[in-house]
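Quick one: the structure is below, questions incoming.
Of the protein chains in this complex, one is absent; all others appear in place.
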Amino acid sequence: MSAGTKAWGLHLLVLALVFLAQFVLPSYHATNLARIMVLAVFAMGYNLAFGYTGLLSLGHALFFAAGLYGMGLPIWHLEVAAFPALILGLLAGGVMAGLVGILALRTAGVSFMIVTLMFAQAGYLTLLYLNSWTGGDEGFVVARSARVLFGFDLASDTPRFIAAFVLFAAGLLLCLWLVRSPFGRVMVAMRENEERSRMLGYDPFRVKLITLILSGVYAGGAGAAYGLLFGYVGGSFATIQYSILPMLYVLLGGAGTVLGPFLGALLMFYLIDITSGYTDAYFFVVGAALVALVLFAPKGILGSLRERVLQWLP
Amino acid sequence: MPHSPLAEALRGGGWLGDTRAQMSFGPFLLLAVLEGTVMAAVLALTAVGLSLVFGVMRVVNVAHGELYMLGAVIAWFVTFYLPLPPAMGWLAALIIAPLLVAAIAALMDTLILKRLNYDPEATIVATIGLLYMLQQAALTFYGPDARPVVAPFQWRIQLPWFGYSGYKLFVVAAALAILLAVWLFMTRTKAGLVMRATQVDRETAQAFGINVDRVYAGTFALGGALAAAAAVLIVPIQQAHYLMGHDPLLLSFIVVIIGGLGSIRGTLVAALVIGLSDGIISMFFSPTLAKIIATLLVALVLVFRPQGLFGARA
């Protein structure tokens, strides 16, 4: 089998398993899986920027929140329907990433991290400042009547799961296609050696900006979907924690692997959920995981696996 | 859904503060300057610690705010468990808390940062992990409540227009004294000289037989001790709480970047400017808006003037 066949085969198999999981999992875990799929899309976007292109951002909460509010505010204030709202959220994530990128991509490394962090913090404070439009820290409920997509009630379990799955599958397959395309190889070239790719005739700024916008579209789509599927929009989703979580998912699952973000999100979600049964300090595992990964397994689970056994893993 | 957002926005939280006759302008300004000076003094102490670490080690310590929090929490333990009168207990805390935090910081450096070879991006991820670990450790051993530490003395200054805490003025004096001591240490002692030499050129310093590992551990410890000292000064005014590290971290970032990464003098000037302007700007604008502007300013400074506004070109 060629590497390409194996790659497509594996990812389609994973998708099939995830889809079938809803029929065997108890309802608690099925809903969790829907949450995890949406968070995984967020992390996939993060992975495009960080894992493939080497852009370590601390500001992705801003893009997630842009999607969340880009979807929620039109529904709240203008009574827009779910589908156009979802598209608006997706676009809001991309536009926000583009705006941040135009400025932040003039910097690199540590400066890039801090610039993105500061933009995200300014975004969070703006949500609080404009509380009469945004609901501030308290947020708002997305009306149940607005949560209907093509006639399916997203507030009920099966349509919600399927909607999350469709988003997840689209994100995963697009990501797989992208990283195997010529543009994907240019992205990796940026990460590995920016100077050389410049000499080969690529414009690093342009490549990175396109990647960041795409990453923002993923984050925005995830934010919009999260709000629509679970019915709440609030300022807490714009805090720095939501910039750190996708980074953690990606580092855990394996930066620069297509399935890594999903694996990381899945493991981390349950690690926190299970730990919270034993201790109040369940966020300790987030910290410990970050430190352990960066010390002992900087390539994450699938990255290490690819290094040793599965060289063909995209 | 509730009331018209537009009307509400026009009513409250507008751009300009209430124009009604309040306290007359002079005393108002005096109070703003007093508050700004206290903020600047504490901020300078915290930010100099962060700046020193970045200057010498090129490490952005995201866990700096948690070292500050640990200082406050340890101060609470010391004053609560040592059977001393408030003034003596507080003095004991001012010695014990920075020492303990310095030890913890030195451990963080030796066990984690050193093993990462001080790779800039890896250290940021690791210190994010440490942020969570320290915060959650405080939650476990100290608990989720905010607890006060009694001020070493109760003394109020009654001005004709308003009263003011004498302790706050003492904080300014104490912070200046500590900063002076740091300056003397850096310029007049051999250890300080070694630190500065390492900052200028790590390889050459090593060639001259300087133990860079020890210098780094010492610098990281000193940075932590300064954050802890700032917290001991502030904790009789505020309270010790496990989530209190967030604000000082962001403010220190702002100050250090505007002052020019790694420049101590720039950091001090920036602390004064940010502290004072925050007090005065919030007389005319919403304080949240002032914070949004400061955060965006930081991002723009990094993009367009990476050497900072007050730092010399490195």
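Which chain is which? They are A and B, in the order written, and residues in each are numbered from 1.
We adopt the following convention: a contact is a pair of C-beta atoms (placed from the backbone, for glycine too) under 8 Å apart; a residue touches a chain by one contact, two chains touch by 3 or more.
What we mean here is this: contacts and distances are computed from a predicted model.
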{"item": "Options \"Alkylation response protein AidB-like acyl-CoA dehydrogenase\", \"ABC transporter substrate-binding protein\", \"LigA protein\" or \"Transketolase\": UniProt name of the undisplayed chain", "value": "\"ABC transporter substrate-binding protein\""}
{"item": "Touch criterion as defined above, residue of B:Val212, B:Ile237 or B:Val273 at the omitted chain", "value": "B:Ile237"}
{"item": "Hidden partner chain, touching residue among B:Phe54, B:Tyr68, B:Trp90 or B:Tyr142", "value": "B:Tyr142"}
{"item": "Residue of A:Pro74, A:Gly234, A:Gly300 or A:Pro314 touching the missing chain in the full complex", "value": "A:Gly234"}
{"item": "Residues belonging to chain B that touch the chain removed from view", "value": "1-3, 12-13, 17-18, 20-23, 27-28, 31-32, 35, 39, 80, 139, 141-148, 150-151, 154, 156, 158, 162-165, 237-239, 241, 243-244, 247, 279, 282-283, 286-288, 291"}
{"item": "Contacts of chain A with the absent chain, listed as residue ranges", "value": "26-28, 31-32, 35, 125, 128, 131, 135-142, 144, 155-156, 230-232, 234-237, 273, 276-278, 280-281, 283"}
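The definition used in the following text is that only the chains that are shown with their structure count from here on.
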{"item": "In the complex with chain A, residue positions of chain B that touch it", "value": "1, 5-6, 8-9, 12-13, 60, 112, 115-116, 120-122, 124-126, 128-137, 139-140, 144, 250, 253, 257, 286, 288-289, 291-292, 295-296, 298-300, 302-304, 306"}
{"item": "Residues of chain A defined as touching chain B within the complex", "value": "56, 58, 76-77, 103-104, 106-107, 109-111, 113-115, 117-119, 121-122, 125-126, 128-133, 140, 244, 247, 251, 279-284, 286-295, 298"}
